[in-house]
Each structure stands twice: as C-alpha cells, then as structure tokens.
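Shown here: the complex without one of its protein chains, the others still in place.
Going by the order they are written in, the chains are A and B; count residues from 1 in each one.
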Amino acid sequence: MSSGGRRRDPKVIWVFLAPAISFYAFFFLYPTFEAFRISLYSWSGFGFDTAVYVGLANFTKALRDKWLLLAFTNNLLIMIVGGALLFSAALFFAVALTNRRIKGRTFFKTVIFLPHIINPIGVALLWVFILQPRFGMLNVLLRSVGLEDFTQVWLGSRGLAMACIIFIIVWYVIGFYMVLLIAGVEGIPGDLYAAARVDGANEWQVFWRITFPLLRDVLVIGMIYWMISALKIFGEVWALTRGQPANSTHTITTYMMQQALPYQSTVFHMGYGTAIAVLLFGLVFCVSLLFFRLSRKEALEY
Amino acid sequence: MDAQKKLKWRQRLSTGPYLVLIYLILGTWAAITLFGFSWIVLTSFKTNRELFGIRTVWGLPDILQWENYVRAWTRSQMGNFLLNSIWVSALSVFLIDLVGAMAAYVLARFQFAGNRLILGAFILGSAIPLQLITVPLYLMFNDLGLRDSLIALTLVYVAISMPFTVFVLTGFFKSIPTALEEAAVLDGASDYAVFWRVMLPLATPGLLTVTIFNFLGVWNEYLLALMLINETDKMTIPLGLYNLQVVQEYAADFTGLFAGFVIMLLPTIAAFIFLQDRITRGMTVGALKG
Partner (left out) sequence: MASPTTRLFYLLFLLTFLSTCGTEEPTPAETVPQEEELPPDPNAIVLDIFHPFSVGASIQPELARQGRRFVRQNPQYRIKWTWAGSESVQRLRARLNAGDPPDAALNADAFLVTMARQGLALPLDTYLEGQNYEEDSRWLDTFWPGLMHNSHVANGAHGAHFYGIPWSAHVSGIYYNKGLFERRGYAVPTTWSQLVNLCQTIRDQVHIPCFEADNFNGYNARLLLYIATRYLGNDVLYDTATNRSGTSWTNDPGFLKVAEMTQDFATQHYTRGWQGNRWPVGQMDWANEGAAMILMPTWLPSELRDVKAEDFIMDLFPFPAIEGATGNPTVSEIKFNGWFIPKGAKNPDGAMQLIKFLSSRQTQEENVKAGGVPPAIKGVSLPEGVEGARPILAGDGGMPFAAGLDADAADWLQTVLYPLNDQLMIGLITPTQFIAQLQEEHDVFYAAQAAEHGGNL
C-alpha cells in the first residue's frame, strides 16, 4: 500500500494540520508545561505568590512516599489483571457477536455496552449497594442459595476490594473495547475477502492474511489505550472507595486528588499533587513508547 | 493470541455444546448488566424511604415517583444544565471530528518531514492526565478573563480529545486502500475534494466510533468543568450532578440523584441508537461492495 507518486500540495498539509495543532498546543501542551513549573513549588493553592520554590523536593518526596508506591502497585494490578480479563472478554464478545450463527447479536452488543454510558458516580453507588456486607445483593444472593460461607466483606480489605474494583472497571469499559474490536473485524472491506476467495484462498489463509493482521492493529491500539487508561484511572475508584480502607485501594490519580484537594482540610498540596501528575505522565510516556516500539517491530517482521 | 487457536475457535463455534457455553457466558454478563441498569432506573422511581429500607431496596417501587424527576430537573436546574451540556457536547464533537479527521488524513497519507514527529506528539498527549492541567488551565483562563465561558470549555474539550481522535483516525485512514483516492486524483480532483468526497465517507465507521466515544467523554466530563465553570447557570450536567451529590449530603436525596442519572442517560442512549444504526449500515456497505 504505497502512496508514493502522488502530487503533494504543501499548503494542504498545513491547512489541514493547523487547527488541530493550534488547539492542542494552546489548550493542552502549554498548560502541561505550566504544570511542570508548578511542580517545582510548594503551594497551598491560592495566590501563586505565596508559593515557595522547592526545586525537586516534591519529586524526592514522591519517590519515597509509601502510599504512592502502594497506589502504583494498584495501578499495575488493574493494568495487568484487569487487562487480561478485559481483553479475553472483549475478544470473546467480538468474535462471538460477529458470528452469524449467534442469535440476538444486537441485543447482547447493546447490553454489554450499556454500563459505559452510566455516569461513574451512578456505577459506584450501584456497586456500593450490591457489595454491602449485610443487605447488599451479592451477599443476599449467596445466603439465599445456601452459600453463607462465601459471603465476604467485599470492600473491606485491600485484596478483595481491589478484585472488586478490577471487575467493576472491566464491566464498565468492556463496551468500549468490544466495539473497537468489532469495528476492527467488520471494518474489513468485503472485497478483500471476495478477492482472496477468487484467488482460491481457504478459510485459514483468509483469516491469517486478512482478518488477523488488520485486527491486530486494532488490538494494539486497544491495548495501548487500555494501558494508559489503567495508569490514569480515577473516577470509578474515587467514587467507589476513595482509596480506602486505610489508603489501600488508591490509584496514583486518586492519591493525587487526596493530596491536592483533601476534603476537610484548608491546606492543599498543589505543588506535590502536580509533581505526582508529572511523574505519572513520565510513566505513561515510557510505557506507551515501549509498547509502541515493540508492536512496530513485530509488524515490520511480519 | 495465537492465530491457530483463533481459527479453531471459529470452527468450534458451529458445534452445539460450545454454542451453549457461549450463550451462557453472554447471558450471565447480560444478566448482571441488566440487573444493575434496571436497579438504577427502578430506584429513580422510588421514594428515598424505599431505597433505604432493606426490605424494599431491591424490590419494585410501590408507586412510581415521577416527582423525583421533577425534583432533579428543577431543584438542580437540570434544564439549564442539559442545554449547556448539549451545546458543549455537540459543538465539541463536531469540531473534534472535523479538526481531527483533517489532521489524521494528512498524517496518514502525506509523507513529509516531521510527519512521525507530529503524530508522536499527538499520541504523547494521551499520556497527560487531566489532573495535571486542570490547575494551569484554571489559572490561564482566569488571566484571560475566560472563566465561566462554555466556549472556552468547548475548546479545551477539543484539545484534549485530539490525541485519541488523531491516533484512531490515522490508523483508520491508513487501512483504507489507496485505489479510490488514486482514481479520484487521476480524474483531476484537488486534495480538498479527495478528502471531502472520498476519504471521509470511506472512514465512516472510524469516524462514528470516534464520535460516540468523544461524545460520551465530553458528556460525562466533570473534572475540567468543575475547575473552569463556577456560575451555576453555566454548569454542565455532570457538574450539576456532582453538586447534587457532594453538596447535598445533608439532603441525602439519592432517588433524586438517580433520576438525574437517568435523565443524563437518555440523550446518550438516543445518540447511541442513532449512531449504532449508521455503523452497521456503513459496515455492511463495505461488505456488499465485494
């Protein structure tokens, strides 16, 4: 698929790129650099003239902060365990729901996507009610079928709470990934299949040479997007547990929120919070760069 | 996942017991979702007393409390918020699609120095957490006198959606075969015409996917709105609901809150239904062409 030999009008390039670049640079990149600057100060959040320059002190503090480290491991848990669950399920659904033999495909597609449109606060309240130890639906259900011994205090300890959080996040976002994969599968133009069959290719070759490579691109996009989301995840965790009990279910961003805008305190740690955000940015950047390099190498080899 | 395994899965789909298993998994997942979703909707019709009574929390409402909706609407000025949300979301999404598609087209199809760099810069943006820029944006907007400006909020939403949109659309543009483009060029079409007449229609599935997710993202976004909008009558829905929930702790009006959630859901469902229709049509068009 080469696009060489085309007449290229340089003006077109800039006309088409300019709007996107200007929006992006002005409202996104510039504040980012400002944020880098803020992270070098200790600031209570009001009137920047009261801020105290501390250089890299916020960063050394962050790297020694045991709660932040715990939060980071939670992000990793979400990314890896959640990712495994998410992509297995999304692939399964995508493959199953594009197969003509399955009835009710539209129904299932819609229902699986449904959680994604509910406000995260609503999702959190729903699951907080379901997971309450005494009257929550899950334990009530378990008791009613005689599985009393399996009832747990679902959000009461780090392990169980993280497991629930991971499940809820997967449940919440699966619609997105499923649609992405389905679009990948169904976005393959039919004439490619037809042409291949005319050439005498069998089912296997059709899959391997057409469906899979093109699906792979979408899978890579999806995985990169998931990894970045898992590192930045905020709303669902914040609304569900606020990082509790005992700071054990924090993610990097919820911990940052707790630092920068704590509830009953009149002291905000804006500088420190921003430093954490900068570290997060660095982390996400490295991770996506790594993944990008790896996936591109494979594509070339193929 | 190994290609061989995938193929075997597809073959197995046609045999009986695996079909049952598939339906079982699909069914269980659907059941959980439908339970959760219907609970939210049912709760929006209950009295707060019914929600808080452990015998009635999981049951059906005794009488449908339509007044929850009235309360959510008027007490939290939902009307204003809805209007604000619609304008902001619609305008944002329109601009995002336009601007993003233009940039993605150029990045996907044109070779020029800095092509990879610019694409990389856009993708890099998805690494930036929103929390990082909320405070600087607030300061920036304050200095520019743009506080409480819904237009400014829209522009910010466009900017932050660039990474995702450009990334996905570039991928889609790249995957479109060049045959039609080349034909159009041979017919003497300018680059602009090629873009409008040929590329955009072909990229419809990608555009619609991106539209849905950007719409969802902007519709539900409250972190930036929280920082940038203070005037109550400029608020968007998520901000209004956040207000309802956090500030109204004393009122503990959860059924009103849930009614608010359902109200918020409706346009999204409507949009999804409209666009879902188009996506499948767009995809089958592609399949029939062969």
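We adopt the following convention: a residue touches a chain if its C-beta (ideal position, glycine included) is under 8 Å from a C-beta of that chain, and two chains touch if they have at least 3 such contacts.
In this text, all values refer to a predicted model and were calculated from it rather than measured experimentally.
Student: The chain left out touches which of the shown chains?
Tutor: Counted over the whole complex, the chain not pictured touches A, B.
Student: From the list A:A124, A:L215 or A:L231, which touches the chain that is not on show?
Tutor: Checking each option in A:A124, A:L215 or A:L231, the one touching the absent chain turns out to be A:A124.
Student: Of A:V12, A:V54, A:L181 or A:I252, which one is in contact with the hidden chain?
Tutor: A:V54
Student: When the complex is taken as a whole, what residues of chain B touch the one chain not shown?
Tutor: Here the touching residues of chain B are 48-49, 51-54, 73-80, 82-83, 86, 90, 226, 230, 232, 242-244, 246-254, 267, 270, 274, 277-278.
Student: For chain A, which residues touch the unseen chain?
Tutor: Residues of chain A in touch with the missing chain: 42, 44-47, 52, 54, 57, 61, 67, 124, 128-129, 131-136, 153-157, 161, 240-242, 244-247, 258, 261-267.
In this section, only the chains that are shown with their structure count from here on.
Student: For chain B, which residues count as touching chain A in their complex?
Tutor: Within the complex, chain B touches chain A at residues 1, 3, 6-7, 9-10, 13-14, 19, 22-23, 25-26, 29-30, 32-37, 39-40, 54, 57-58, 98-100, 102-103, 105-107, 109-112, 118, 121-133, 135-137, 139-140, 155-156, 158-160, 162, 164, 166-168, 171-172, 174-175, 177-178, 181-182, 185, 190-192, 195, 205-206, 209, 212-213, 216, 220, 223, 238, 241-242, 245, 254, 257-258, 261, 264-265, 268-269, 272, 276, 279, 283, 286-290.
Student: Using the touch rule from the top, collect the residues of chain A that touch chain B in their complex.
Tutor: 1-4, 6-10, 12-13, 15-17, 19-21, 23-24, 26-32, 34-35, 38, 45, 48, 89, 91-93, 95-96, 99, 101-102, 106-108, 110-123, 125-127, 129-130, 134-135, 137, 140, 171, 176, 179-180, 183, 186-195, 203-204, 207-208, 212, 214, 217-218, 221, 225, 228, 232, 234, 253, 256-257, 260, 270, 273-274, 277-278, 280-281, 284-285, 288, 292
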